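Complex shown without one protein chain; remaining protein chains in place.
== subunit A ==
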């Protein structure tokens, strides 16, 4: 089998005495959307933070296309083609769409010593990208992020990852606090990202959203990956819930009957 895009092997991460990740093994193939599920405290966030360079791992190896890499910072990860999109934190609300898209990578107009941004080029690319991710409304690229809706912001963040050729786009709770139509919009951005050759990790509390978009589901429990090849087409939501909680069918039914949430 071909080497996957990302392979994380025997990842351990401890915060003091708390073991957040215990020998977690995880991989993402090329052009694949992986849904990462798990209860609160299962280790999803830590795994993602390690992969996005936000926290250092205690031990273990990360390979990109078979090559071992060290991710010391988020910019390291971005340079390696891994882009993480946290809701609301990835964009500068005061800046325009175009300025956000090119933040840190602004094209410069010659002569270079004037350090002048090529704002027309930025706006042109931004307009194209917005169309590409399927924002149907006519939003000028000079609009400040602050006046966009949550779903539109996600779209801009995804568009940015696509434009700068990130191989892997990590979406942490992209559908939180979004309305039904906006959620569908974000899911379609994710699909179009895959269709243009990017891989995604999709993390969401809402399992139904995950089922709608992913190719494969990975479940974590207590710092370990407990299932990593669940096909959403042949598996039911209840079955996945059972894996997430580690409870048997009967235990889940009892919990539901008692009025406790099952996930």
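Keep this in mind: a contact is a pair of C-beta atoms (placed from the backbone, for glycine too) under 8 Å apart; a residue touches a chain by one contact, two chains touch by 3 or more; residues count from 1.
Just so it is clear, contacts and distances are computed from a predicted model.
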(request) Could you check which of "Transcriptional regulator, AsnC family", "ABC transporter permease", "Succinate dehydrogenase hydrophobic membrane anchor subunit" or "Na(+)-translocating NADH-quinone reductase subunit C" matches the UniProt name for the chain that's left out? (result) "ABC transporter permease"
(request) Quick one: say which of A:10, A:59 or A:94 touches the chain that got left out. (result) A:94
(request) Taking the full complex into account, find the residue in A:55, A:69 or A:117 that is in contact with the omitted chain. (result) A:117
(message) Please identify which residue in A:106, A:182 or A:241 touches the non-displayed chain.
(response) A:106
(message) Touching the absent chain: which residues on subunit A qualify?
(response) 74-75, 78-79, 84, 89-95, 99, 102-106, 108, 114-117, 119, 143, 146-147
